[in-house]
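The other protein chains are all here in position, but one chain of the complex has been omitted.
To keep things simple, chains are lettered A, B and C as they appear, and every chain counts its residues starting from 1.
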Amino acid sequence: MSVKVRYFAWVRERIGKPEEEILPPASVTTVGGLMDWLAGRGEEYAYAFENRNVIRAAIDRAHARPDTAIKDAREIAFFPPMTGG
Amino acid sequence: MSVKVRYFAWVRERIGKPEEEILPPASVTTVGGLMDWLAGRGEEYAYAFENRNVIRAAIDRAHARPDTAIKDAREIAFFPPMTGG
Amino acid sequence: MIPTVRLQREPFDAAAETALLTRGRSDIGALVTFTGICRGDEAGEPIAALTLEHFPGMAEAEIERHVADAKERWPLTGVTVIHRHGRIEPGDGIVLVVTASSHREAAFAAAEFLMDFLKTRAPFWKQVERADGTSWIEAKKTDDAAADRWTRTAARREAAE
Partner (left out) sequence: MIPTVRLQREPFDAAAETALLTRGRSDIGALVTFTGICRGDEAGEPIAALTLEHFPGMAEAEIERHVADAKERWPLTGVTVIHRHGRIEPGDGIVLVVTASSHREAAFAAAEFLMDFLKTRAPFWKQVERADGTSWIEAKKTDDAAADRWTRTAARREAAE
């Protein structure tokens, strides 16, 4: 099932687009698994996810962890640690 | 040597005046000793100093303790715990 | 008490916001206002401006979640949170947090709590604009530690019950 992914800040800049629809294989079941799969899609993705520990994620606009299941997600976002406020 | 004493808030109200010049005997050497001596000057003073533990004092506009010496003081103030802010 | 939470590109007016929050009220004893302002330097180097990127929808949701949390933790009589996005020049406000309560402890604690969470959980990212290009500001470990103290307090409180 396809899912919308969104990228923010330097994750967006490195990948070169703000969002896309993707169709990961059924073996990808968690946020961390999705990062691994995305990192294998090309140079720009490998660069964006090169230091996976610092990348934060949100599923349907709520913070998620690497082990959070992505089943039923409509939208998954990846971004650097937040620096607002 | 005479010294100016000032009273604030309910200490002032109980004693019935905001300030006065007093001439305590030489045996009165500390803030606490002065409170004892003042308390013996009449009913209104006894009332003002009836619960001596709550009365605060200042010598020349700096906080003082019961054991602070009053030697060289030009002005001694007595007042309840502060409630500003 | 209905909190005000707003994201906007435009500057905010702290005085107008506090006036709105306090008008006609006599139950507010303590009002704390925090304004985060764009400084003219970052890491010791002069900057031309900051540009704040945000995740629309999630930013509002995260702020509202933490405002609701603050209302549960402290007896607040008013809360306003305004966060700007887009380009912001030195001297201009980035974020405004106003908290009101009958006593100062609650107002101070809630304002600090909200700021700590805005810094670490609200999806905003600051880009610095310098004469020679742009760069993203890195998150500070001290901000994570600041946010963490509220979680530890909650955990201790729960453990004690």
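Note that a residue touches a chain if its C-beta (ideal position, glycine included) is under 8 Å from a C-beta of that chain, and two chains touch if they have at least 3 such contacts.
Since this is a predicted model, take the numbers as computed values, not measurements.
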Touching the missing chain are B, C
Touch with the omitted chain, as defined above, among C:45, C:64 or C:105 = C:105
Where C:4, C:33 or C:51 are the choices, the one touching the absent chain is C:33
Contacts of subunit B with the missing chain: which residues?
-> 6, 8-10, 58, 61-63, 77, 79-85
Considering the entire assembly, which residues of subunit C contact the chain that has been omitted?
-> 14-15, 18, 22, 24-41, 90-91, 102, 104-105, 107-108, 111-112, 115, 142, 146
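The rule is short, and it goes like this: only the chains that are shown with their structure count from here on.
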Using each chain's Cα centroid, which is most distant from the centroid of subunit C?
-> B
Subunit A to subunit C: how many Å between their CA centres?
-> 26
So, in whole Å, the Cα centroid of subunit B is separated from that of subunit C by 48
State, to the nearest whole Å, the distance from the C-alpha centre of subunit A to the C-alpha centre of subunit B.
-> 72
Quick one: which residues in subunit B touch 2 or more of the other chains?
-> none
For subunit C, write out the residues touching at least two other chains, lowest number first.
-> none
